[in-house]
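Below is one structure. I have some questions about it.
With one protein chain held back, the other chains of the complex are shown just where they sit.
This part shows chain A:
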């Protein structure tokens, strides 16, 4: 399975970047052993690597801290991993302008630490410990706070990518409001490393809340869970997050996060507690499992979406199919976990896809054992994707030889 590179290609890659080693056991990309792993120190080196890869026809997978590297389909080939983890600097924080500029290899937690000094934060939850900015952008990974703040898609205001041909291109800029030119950032967010290698990103920031209160309400049926979610999202309570914890039989909860100014915290929590009912509990601490995905290592990981009115049905089917669910019920984005039995998985995915589809949403198998992904294939993993032809045309423009993370994305792109 290991990619074997010709000597001339290996030499050329080593000439483009000082830190190049053969791929080892720790470098598997969803089971595929890369030929080489390069750890560039600069945008120039990433550019040189991509240019070299283009000259020698090498397939390339970008990597940050590899927390989500196995998401999506298994790549058809990985000649070269471009590991941006050495490009980990937070380049600039302008508190007065509410922006941060960072390299792609910076950990989300490091960015948060820097901007917290100005009492600000990047409103993206760290759903995988150690996640980098690049990986967060590439997968558009999000957590509970997406309800109020959106995802990386909404917060990204500028981006620099290295294209498949090695050309460095940027779009957007350092100001929040900017409609000059195409919004390339939107295309790159969630593209799973198939359009280019992200090297820098600029985000808008939010002020850090002075106070946080979690109001949790136990629920035992899907209808109860949905009712609690609806009560809060249709209220004027302005929650930062409305989560559904639905990962064990008879033991569900709806968890509401309120954030804001110190003197208003308790009053706002009391309002939400009243909406949810007498059984609700208010806490200054996040509930167990908050902002973490529900799956364990080796399990199949699902992303389920639906409109709000479909929440009850989706939770019902999930429980019936023994899929453990946790996620932003208020935003209509849930995560599901199930064991490694492929037959059960296929059946569960089919059922969930039917119910989510009926309610305006989709099901994506983010990750799972090799045989599960193989059996499902591109359409089984990513589901039916409208406008796929147009997406292929975009891919053909950016990566005409299909060398970037080939096969990982929708339609086997």
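Annotations for the structure displayed:
Everything below uses one rule, namely that a residue touches a chain if its C-beta (ideal position, glycine included) is under 8 Å from a C-beta of that chain, and two chains touch if they have at least 3 such contacts; residues count from 1.
We take it that contacts and distances are computed from a predicted model.
Per the UniProt record, the absent chain's protein name among "Sulfate transport system permease protein CysW", "Cytochrome bd-I ubiquinol oxidase subunit 1 apoprotein", "Glycolate dehydrogenase, subunit GlcD" or "Proteasome subunit beta" is "Glycolate dehydrogenase, subunit GlcD".
Of the candidate positions A:24, A:57 or A:298, contact with the hidden chain is made by A:57. In the complete complex, the hidden chain is touched by one of A:105, A:294, A:336 or A:378, namely A:378. Touch with the hidden chain on the side of chain A covers residues 1, 57, 73, 76-77, 94-99, 119-120, 140, 142, 146, 150-151, 153-154, 161, 163, 167-171, 173-187, 189-191, 195, 206-208, 210, 230, 233-238, 260-261, 263-264, 267-268, 271, 303, 305-309, 331-333, 356, 359-362, 364, 374, 377-379, 382-383, 385-391, 393-398, 400-402, 406-407, 409-413.
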